[in-house]
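Apart from one protein chain that is not included, each protein chain of the complex appears where it belongs.
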Amino acid sequence: MQTHAAIDPAHLIDTSGELLDLVRSTTPLVHCITNAVVTNFTANALLAIGAAPAMVDLVGEAGPFATVASGLLVNLGTPQPEQRAAAREAVAAARQAGTPWVLDPVAIGALPIRTELAHDLAELRPAAIRGNASEILALAGVGAGGRGVDAADETDAAAGPAAALARRTGAVVAVSGPVDLLTDGTTTVRLANGDALLTRVTGGGCALGAVVAAFLGAARGTATGALEAVVAAHLAYTVAAERAADGAAGPGSFAVRFLDALAAVEASELRALARVSTGALLGAAA
Amino acid sequence: MQTHAAIDPAHLIDTSGELLDLVRSTTPLVHCITNAVVTNFTANALLAIGAAPAMVDLVGEAGPFATVASGLLVNLGTPQPEQRAAAREAVAAARQAGTPWVLDPVAIGALPIRTELAHDLAELRPAAIRGNASEILALAGVGAGGRGVDAADETDAAAGPAAALARRTGAVVAVSGPVDLLTDGTTTVRLANGDALLTRVTGGGCALGAVVAAFLGAARGTATGALEAVVAAHLAYTVAAERAADGAAGPGSFAVRFLDALAAVEASELRALARVSTGALLGAAA
Partner (left out) sequence: MQTHAAIDPAHLIDTSGELLDLVRSTTPLVHCITNAVVTNFTANALLAIGAAPAMVDLVGEAGPFATVASGLLVNLGTPQPEQRAAAREAVAAARQAGTPWVLDPVAIGALPIRTELAHDLAELRPAAIRGNASEILALAGVGAGGRGVDAADETDAAAGPAAALARRTGAVVAVSGPVDLLTDGTTTVRLANGDALLTRVTGGGCALGAVVAAFLGAARGTATGALEAVVAAHLAYTVAAERAADGAAGPGSFAVRFLDALAAVEASELRALARVSTGALLGAAA
């Protein structure tokens, strides 16, 4: 476990650049079990950042594949029955093999099937949980959930519940919003990079979950902890979004430019542009 | 119900601009049960125009979601068994809750499973039915259907059967083609906007069905009728297509520019560019 002393913004930003380079040099294989709307964009985002995507969501294949993958994403956006069973199989195998896995509890709260599945899976040691404030509140047992993939709740309102969820599950919890909030239950990191156009492209959040799995996969076996890896993924992703938004004519051209930017973003840009602050739980932003 | 007197082109164009603004100010939540090929493009088109997409096609979730959604699209492009059951559940719930819903009978005619499902669903009070001429003729019980998503029949040949289908089902029926034909069974509207590049991008028609659901959702509870809402959706969509085609280097860049244009298109452009004519059934275009 990282001690709090180590988690200052400069450390996080340096580590982010190193991990970005490591993703590119090691091409982590990211096993995606994700929703039908965003598979293509997710795979392209992973390819762009330098990872290798593979969607394997069959019962009988998902388990073996999770064993050999570098990281696993389980996104509950369109969890058809076969995919639900495959997700359970993959998570069990990932846990046994030590493959870090990410839970994205899309649109849980009011929708019963995915909500129950998310609660079950959250107990199976995800390395990270990523969602908007509504989804994180619903998973933490607070709030009624959003309407679809919208974030009806504000990020800051989720800070306490997110930290409690992190402590209970052992996961780094990432709350996406205008300011992203990331916490391991002890340290809270706020990241103010990004662009609102990310919310005008479907999969803007879902693909981030896959990139988190890529960075966790790259960090595996290194001295870098899960919080640093989750921060690094968010920082590379949101700095690329800023780069893409500059000159975009709308959401269509933004999405294209964003994939270009994910492929081009460099450690030096993260250092130049990062807007990261840290604090102990409930403390003020540094 | 609208009287025929109210349905003149100037009225339709004014109402279209107002509804476009209303979509943007109210962000209707559009429940999509649609085919695997176009989910991503459909969601991005809805986000671009200002609506909020959500694909919920699980049995046990589709019903509750249709109850809270602003509008519902049921597109039969790839109706897997679970999705077929979810569609029936969603339509039943939409009907009970008063959620306007749109039927897109993709490629019906020769393909037996979707054809039977489309005929069943058409009796369950869709607010609108959108398809190409072949599909509308097949649903009206005339013609043999197209080959896949192609329109083998001409739009004008579908005018009479479309009006009869509208009267029988209570739906506004929209026949997509070089000139779109929209009818509530009494009034027929012809809309000559658009660009052939829309037919070179997969989902060009399917996403329009979702945008129709968004406009119907926005119009709900206002004095605006279903025919006006369907016209408004078509007008905003096809004027955006014209804007996108201007300068596009091919279908790839057109699709990107089209999403940008959906986000940017304004009421004033609809007024400037609309090519709308109206007539009583079987009458000459005004």
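Annotations
Here the chain labels run A and B in written order, and each chain numbers its own residues starting at 1.
Note that a residue touches a chain if its C-beta (ideal position, glycine included) is under 8 Å from a C-beta of that chain, and two chains touch if they have at least 3 such contacts.
The structure displayed is predicted, hence computed values, not measured ones.
The omitted chain makes contact with just one of the residues A:P64, A:G170, A:G225 or A:G279: A:P64.
Of the candidate positions A:A140, A:A255 or A:V276, contact with the hidden chain is made by A:A255.
Among B:A92, B:A110, B:V179 or B:A264, the one in contact with the hidden chain is B:A110. In the complete complex, the residue from A:T26, A:N40 or A:T186 that touches the missing chain is A:N40.
Set against the missing chain, the residues B:G17, B:G50, B:G63 or B:P79 yield one that touches it, B:P79. Residues of chain B in touch with the missing chain: 35-38, 40-41, 77-81, 107, 110-114, 147-150, 200-203, 249-253, 255-256.
Mapped onto chain A, contacts with the missing chain fall at residues 29, 36, 39-40, 43-44, 47-48, 52-58, 60-61, 64-65, 68, 80, 82, 255-264.
Simple rule for what comes next: only the chains that are shown with their structure count from here on.
In the CA-based superposition of chain A onto chain B, the rotation angle is 120 degrees, rounded to steps of 5.
Inter-chain spacing, taken between the CA centroids of chain A and chain B, is 35 Å.
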